[in-house]
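This is the structure I have questions about; it appears just below.
Missing here: one protein chain of the complex. Every other protein chain is in place.
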Amino acid sequence: MPDHRLAVSLHQDDPIPLDVEFSCDPGHVLAIFGPSGSGKTTILRAIAGLARPAHGRVQSGGDTWTDTDAGVFWPPHRRAVGFVFQEYALFPHLTALGNVMTALGHRRRPERRARAAELLNAVHLGGHDSKRPRELSGGERQRVALARALAREPAVLLLDEPFAAVDRAVRRRLQGEIDSLRRMLRVPLILVTHDFDDVVRLATHVLMLDHGRSVGYGSLSTLTSRPDLSWLHEAVGPGSVFEATVSRVDIDRGLVTLAFDGGTLLAPARQLAATTTVRVRIPAREVILATSAPTGLSLHNVLPGIVSAIHDDTTLDKAIIQMTVGRILLLAEVTRDAISKLDIKVGDHLHALVKSVSIEVFVPDTNASSVGPHFLDHTSHTVRIT
Amino acid sequence: MKARRTCVLLFLGTVFCVAWPAPSPAQKPPTIAAAANLNFALNEMADAFARARGTRVELVFGASGTLTRQIRDGAPFELFLAADEEFPNQLTAAGLTRDAGAVYAVGRLVVFAPRGSPLTVDERLEGLARLAKAGGVSRFAIANPEVAPYGKAAEAVLRKRGIWDTIRPRLVLGDTIAQAGQFATTGNAVGGLIAYSLVLAPDFGDRGTYAVIPDADYPPLRQRMVLLKRASPTATRFYEYVLSDAARAIFRKHGYAVPQ
Partner (left out) sequence: MDWSALRVSLWLGAGTIIVLLPFGIWFGRVLAHRHFRGKLLVETLVTVPLVLPPTVLGFYLLVTFGARSPLGQAFQAVVGQPLPFSFEGLLFASAIANIPFVVQPIQRGFEAIPPDVRDAAACCGLSPWQRFLRIELPLAWPSVLTAAILTFAHTLGEFGVVLMVGGNLPGETRTLSVAIYDRMQAFDDRSAGIMAATLLVVATVTLMATTMLSRQVGSRRA
């Protein structure tokens, strides 16, 4: 299986300023996150070949798609890119099947129709083959766009604000599908969004943009637990995000045990099955620090850890304390007065107290049964683009 | 589906090329340019020619000045029958003709009033003068003196009778004598100075009253024709036919005088 690792470096001053360098491995989801106008879509377009950067390189596996120094620029139709546009950009004069078939030019003619039908089935649009885009709902259109992007057998999948135009319920289902998709495909998936919820639920890595400049880049848990990213905190409120597995479900007590790389947490029970992987977010302001483990409290979660960083926000009289708990990083938002009260310094051993009800648990949507493995064609993984 | 569409297109394309409206010069009948006043006389003559000789000619009518201009710009006429001598002479001077041609007829002017018009016609235009003085002339039609010899003659008559200045603002100019006739007969004007051949036309019926203007009142409308350099044998034969007795009879019938 070819290595589809994506490596991107883009630098320009106009028309849209950009200054980013990042890479994404197959199977990872890189969320490009930032406010509108920060250049997120431009980056996607540069990867797809729809925009030509002043200076930069875009490399997918062994293929160099863009290299301004060497004067290399592959036009978009030669790149194996699957692009789901913000407004889906379906071809209005073609049916759903026709739309997907358009991306199957690299296949032999007799195979195309069957393969397109297969893809539409895989995104649960089996009966809608002959419908025109105007006859489909927003969510259905997005699936067609997805099927069309997948039809290309892409080396990288690009999603531009994929959930911006759909309502909450549909959004959850689609997020679940994309999540299972990325586990199935072995290609990098780049997702552009201004909604942190998407980041929390889907991303494995995050690139944070401000006016085209990268202000943070790394794995999700690392980035969310950085105390110094005030801009991020203003947008969503500080809180660390990490993965955990359901180790025990206690129906009587109404609690589940979530095991993470550093301990366990108790959260109120939901319909969670054991061994399910979930994402956990602990908002910083729900974390209380104590110098010793307390007793006589309603609290279930007392996590011992070591202070790794203190970020003072003098303007707001608040501070954010970063603690290492096992292998994850936890953030606690406290008043500056508390720091002096407890005499908190880097390296101190403290306990983090978290109320169970404050823990946000993100569950992959099991109702939207995942995009099955059968849709992956095992006969051809390499795509010849002529 | 695609194959069928291609077939249809090919078929249409062939039809188009075959039916292209530019017939080859060899079989084409010669095109003859003639002053508008000759409309009826020449049509009759062309029919007689076709019956007698078995060959057709195509006739295009217009104002002599306009036709002269077109010939100078390359219009493919082979014979030109003008309403005066000056225009054909221009062409001869420019070296476009075979020779100086010949005068084939002399035209005449009439003053015409359609039925219901307040104008009373008479050969001295006294009725017109009275109407003009009384302010009763809404519009009076003549051909454009700059491009139509009959219009020039009309101007001469009006000047001679001293009506030109009064009636000038009321004039409506046809760019051929035929168009002037149109204006005069359709009630858009109280009347006009038009060609005798027009009122004698078979379709004319009795649309109104007219009076023939005496020849002495305007320079003679000597109408000259010339063969162009590219004239074919058929055109030459028609030229000769126009000067024949049979043709002269037709001219006289239509109100022309014919030179000896």
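Observations
Here the chain labels run A and B in written order, and each chain numbers its own residues starting at 1.
Heads up, the rule we're going with is that a residue touches a chain if its C-beta (ideal position, glycine included) is under 8 Å from a C-beta of that chain, and two chains touch if they have at least 3 such contacts.
Please read these numbers as outputs of a predicted model, since none were measured by experiment.
Contact with the chain not shown here comes from a single listed residue; of A:H106, A:R285 or A:K355, that residue is A:H106. The chain that is not drawn here is touched, among residues A:R52, A:H77 or A:H349, by A:H77.
The chain that is not drawn here is touched, among residues B:G65, B:G107, B:P149 or B:G181, by B:G181. With the whole complex as reference, residues 16, 19-23, 31, 36, 39-40, 58, 60-62, 70, 72-76, 176, 178-179, 181-182, 185, 198, 201, 203-204 of chain B touch the missing chain. Chain A residues in contact with the hidden partner, per the touch definition given at the top, are 45, 48-50, 75-77, 79, 81-83, 85-87, 89-93, 102-103, 105-106, 134, 148-149, 151-152, 385.
To be clear about the criterion, only the chains that are shown with their structure count from here on.
Separating the CA-averaged centres of chain A and chain B is a span of 87 Å.
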